[in-house]
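Note that one protein chain of the assembly has been removed; the remaining protein chains are unaltered in position.
Moving on to chain A:
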Amino acid sequence: MIHSLFLINSSGDIFLEKHWKSVVSRSVCDYFFEAQERATEAENVPPVIPTPHHYLLSVYRHKIFFVAVIQTEVPPLFVIEFLHRVVDTFQDYFGVCSEPMIKDNVVVVYEVLEEMLDNGFPLATESNILKELIKPPTILRTVVNTITGSTNVGNQLPTGQLSVVPWRRTGVKYTNNEAYFDVIEEIDAIIDKSGSTITAEIQGVIDACVKLTGMPDLTLSFMNPRLLDDVSFHPCVRFKRWESERILSFIPPDGNFRLLSYHVSAQNLVAIPVYVKHNISFRDSSSLGRFEITVGPKQTMGKTIEGVIILSQMPRGVLNMSLTPSQGTHTFDPVTKMLSWDVGKINPQKLPSLKGTMSLQAGASKPDENPTINLQFKIQQLAISGLKVNRLDMYGEKYKPFKGIKYMTKAGKFQVRT
């Protein structure tokens, strides 16, 4: 399956290579560089590139291209999904997945990659298992290792590898037993010029941080499970139980994991918590344009909207902008033409606004499209779909765990066309 892996940084250097079968010369990446040049932007590099003898499948994350070399037919998503899993694993191991981090930990990276694939076929991708095989580097462990001469490499097969709960370690022990669940919902929306909603949908996830001793068996039930239209589970969730009772029943992995992601059925009308009033105009004759936007709360269920950031890609003709915000800070990058305004909290009594003028390129005709406004915001203590967790029960262990549930609503891909 996966023949080799090349890691390429944004300046086009191959800084790591790993081969699982015969060595493939790194010159194969030239085809990739060609495609990269053609695409101009990193985002537009096609994920699948055919070359005379190989196929290059790549993902782009953290400003690094992970390029897998394939020789024969394979489901492309298989490889792409695996590459993303590699990135996730690195992030899990080192906190961040960046070029210097990988270079610093090249040996651990190599050992992990060696365990993740055998002959190009995934062997162990569950981070719990990997961490037992190869322990993540910490300062303390490095010190201990140099003194005692012990290693980061486990010499026993992790029990998870053979068990039916490969995601959980055995012998987990905590003094404080706690389980936290974050219900995070994102609103994807497109709002048109006049302020009416073109499309809006809610996607949610439940991220969990579970630190419980032993082998706890948890069940989580919702007040209104019917809201969930389409769900995907962590492998630990018992599907049959969900099908019959709409209850999440699972033996959780240890630590942080994503329990569930869901989509709220399209029939429900989505409440849009903010509105943007805008007045952006270019005039044909003069080289000045007017720019004015105001943000305000709409359907917020009485909660405050925080962390509002407005991003807008201005047309190429805009040379500079002189704006004054009523609150927050704004920047305009004359090179990328990106306007960003960090608004912060919205105070319903005094709506934040950004006003001013744009100076346009002299002589150039007026841009035929007004810029789209991308919005980011957060609302604490609210799941916009109205989803509510009913209760969380634990079986299989005797102690009483501390349980916590948090709700949050965020903007996903929230766009306002002007």
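We take it that a residue touches a chain if its C-beta (ideal position, glycine included) is under 8 Å from a C-beta of that chain, and two chains touch if they have at least 3 such contacts; residues count from 1.
Note that in this section contacts and distances are computed from a predicted model.
Of the names listed as "Eukaryotic translation initiation factor 3 subunit H", "Glycosyltransferases", "Ribosome biogenesis protein BOP1" or "AP-3 complex subunit beta-1 isoform X2", the one that matches the UniProt record for the absent chain is "AP-3 complex subunit beta-1 isoform X2".
Only one residue from A:V59, A:I272 or A:M358 touches the chain missing from this view: A:V59.
The chain omitted from view is touched by exactly one of A:P76, A:P225 or A:G356, namely A:P76.
Here the missing chain is touched by one residue of A:L16, A:I64, A:I187 or A:L227, and it is A:L16. Seen from chain A, the chain kept out of the figure touches residues 1, 14-23, 26, 41, 43-44, 46-48, 50, 55, 58-61, 70-78, 80-84, 106-107, 109-111, 114, 118-119, 121-123, 125, 146, 149, 151-157, 159, 161-166, 170, 190, 192, 198-199, 201, 203, 215, 217, 229-235, 238-241, 243-245, 249, 251, 258, 261, 263, 266, 313, 315-316, 365, 367-369, 372, 374, 395-396, 413, 415, 417.
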